[in-house]
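Read through the structure below, which is laid out as structure tokens, and then see the notes.
Excluded from the complex is one protein chain; the other protein chains are retained at their positions.
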Amino acid sequence: MAKKARLIDATKCMGCKGCQVACKQWNQLPAVQTEFVGSYENPADMDPNTWGRVKFNEYENGDSINWYMNYFSCMHCTDAGCLNICPVDAIVRMENGAVRIDQETCIACGACRGACPFEIPRISDAAYKCTFCADRQAQNMAPACASACPTGAITFGDRDDMLAAAEARVSALQDRGKTNAQVYGKDELDGLMVIYVLADSPDKYGLPVDPQVSFSAYLWKLAMRPVRTVATVGLAVGALSSWFTLRKAEVEKEKEEAKL
Amino acid sequence: MKVSRRNFLWLSGAVVAGSLAAKLGCAPEEPVVEPDPDEPTPEPSIEDDFRLEFASTVSNVCSFCGVGCGVLCYVEDGKIVSVEGDPDHPVSEGALCSKGAAMFQKYYEYDEKGNAIVSPQRVTEVLYRAPGASDWEVKDWDWAIQEIARRIKDTRDADFKETNDAGQTVNRCESLAWIGSAKCNNEENYLYRKFVAAMGIVNNDHCARL
Partner (left out) sequence: MTNHWIDYQHSDVIMNIGGNTVENHPISMKWIQKALDNGGKLVVVDPRFTRTAAVADLYAPIRPGTNTAFFNGLINYAIQNNLYHEEYIKTYTNATMLINPAFGYSDGLFTGAVDDPGRGPGQKGYQTDTWTYQRDADGNILRDETLEDPNCVWQLFKNHYARYDVETVSNITGCPQDKFVEVAEMFCSTGAPDKAGNISYAMGLTQFTHGSQNVRCAAILQLVLGNIGISGGGVNAQRGQVNVQGACDMGQLFHIVTGYMPMPRDGQDWAAYDAATPPGGYWTNRPKFMAAMLKAFYGDNATADNDFRFDYLPRLDKDRSSVAYYTYMAKGEIKGLLCFADNPVVSGASTAKKRKAQANLDWLVVADLYENETCAFWKAPDMNPADVDTEVFLLPAAAHFEKEGTATNSGRWIQWRNPAQEPTGDSKPDLWIVDKLFKAVRGLYEAEGGTFAEPILQMHWDYGDEPDVVEVCKEINGYFVADGSLISGFGDMTNNELGDVAAGSWIYAGFYQDEDNPNCKRRIKETEGIGSNLEYSFAWPANRRIVYNRASSDAEGNPWNPARPVIWWEGGEWKRNDVPDFNASVPPEDTAGKGFIMTPELTSRLFAPGMVDGPFTEHYEPWESVTTSKLTGDIEFNPICTVWYPEDRGDSADYPYIATTYRVVEHYQTAIETRNMPWLVEAMPEMFCEISPSLAAKIGVENGDMVEVETKRSTIQCKVAVTPRVKPLIIHGEEKEIVGMPFHWGFMGLSSGASANDLSPTIGCANTTIPEFKSFICNIRRAG
């Protein structure tokens, strides 16, 4: 199966938040409490019930304004810190490139959030984030965010095609004088499944310029990968096992309560 | 303690891990194959139910602005379970803005457990507020329709003018007023117009001017 990607053309994003709400609608996520702090950006952060949101950044540019908006969600990185660090292998990569969390296996330890250069996963009874709408993809439907997008700021397809479209768009923008226009996500973290077309540098959009998986996650990966199975088993019976057991009990309790 | 599905999986996982440990303990030197990044990883076994599998679709039009985007309601057991843009609509081609994408919540909301509940904000009963009262009383439709009709007639009968001071025909009741709506369908607004004409209401408007 070909790798799939979302192409987010921030130069076509108008900040209508159709994507943000469509994500909640499709994934049956309740609203979170927010407050107005002087920006149109809300929710202000990811949350176990907020898997994608529109970022707003405004800059004065001479007598003009650059008001940048872009949809922000899991990047489904090839070099995925969350997947590497997950102590119970609850995070897996799907054939289409998507990085998924199996909430049934997750122990809600939060290591994935710390290991994510974009700080995407959020923890309640388990870790939650964008699923790349795997359930929709299985029905040949685009992810909810892309389906809703009015202007083509979010499109979805084979990663190679999305990358080619992004590069063509950037070159067209540069021809029109937007010399800072650039593609983001092509090589970052060995390739993201979210490709951005940006009019300006990534930090202007609230994206890390050179995202890296944190050193500790690499250590974990380096140390554990060759003996992954052993390590898992070792962990299960080793020094950390008591913590996991405790944590597991907590999680069970939360889940039981949630079911009541 | 109840054994939940998650609990069960965890326990069974522990059993597998335990047996693996025993096995590995016997042959600790056996190399673990490093996955080749170019080879597709085998599809992990997260099963996704498609939540619209048993839903039928009903086409409608978004209830907000005048673009008139097409929407599809997914309906299961007589209840709307999802609302999305209609990809076959020539204007919107499946797109929706935040308001359109949120339309499901005019009917239902998701609670913290992800269960759909009827929107608690909707008014679902006929309510009446008596003069000077500080709260509503629940009433039924028959009562309300009769009481309102009575007030319309009494007001109209008391104040209807067939002629003005100059003796010209005017046939109106100036003490009644009406507001129709850009939220209502054409057929509803048409019947409002007939109603208003029949009663002689001239104080007649709708949100086009507000």
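Observations
Labels for the chains are A and B, by order of writing; each one numbers its residues from 1.
Assume contacts are C-beta pairs under 8 Å (C-beta built on N, C-alpha and C of every residue); 3 or more make two chains touch, one makes a residue touch a chain.
Since this is a predicted model, take the numbers as computed values, not measurements.
In the full assembly, the chain not pictured is in contact with A, B, by the touch criterion defined above.
Residues of chain A that touch the chain left out of view are 11-18, 20-21, 24-25, 30-40, 42-43, 58, 60, 63-65, 67-69, 150-152.
As for the chain not pictured, it touches chain B at residues 58-70, 73, 75, 78-80, 83, 88, 90-93, 95-103, 105-107, 109, 118-119, 121-134, 136, 141, 144-153, 155-157, 159-160, 162, 164, 166, 168-195, 197-210.
Here is the rule we use: only the chains that are shown with their structure count from here on.
Rounded to whole angstrom units, the spacing between the C-alpha centres of chain A and chain B is 29. Those residues of chain B that touch chain A in the complex are listed here as 2, 4-7, 9-10, 13-14, 17, 20-21, 24, 28, 32, 34, 37, 40-44, 46, 48-51, 82-85, 87, 92, 94-98, 100-102, 104, 109-114, 116. For chain A in complex with chain B, the touching residues are 1, 16-18, 20-22, 24-26, 28-31, 78, 92-95, 100, 102, 104-105, 131, 134-136, 138-139, 144, 147-151, 225-230, 232-233, 236-237, 248, 252, 255-256, 258-259.
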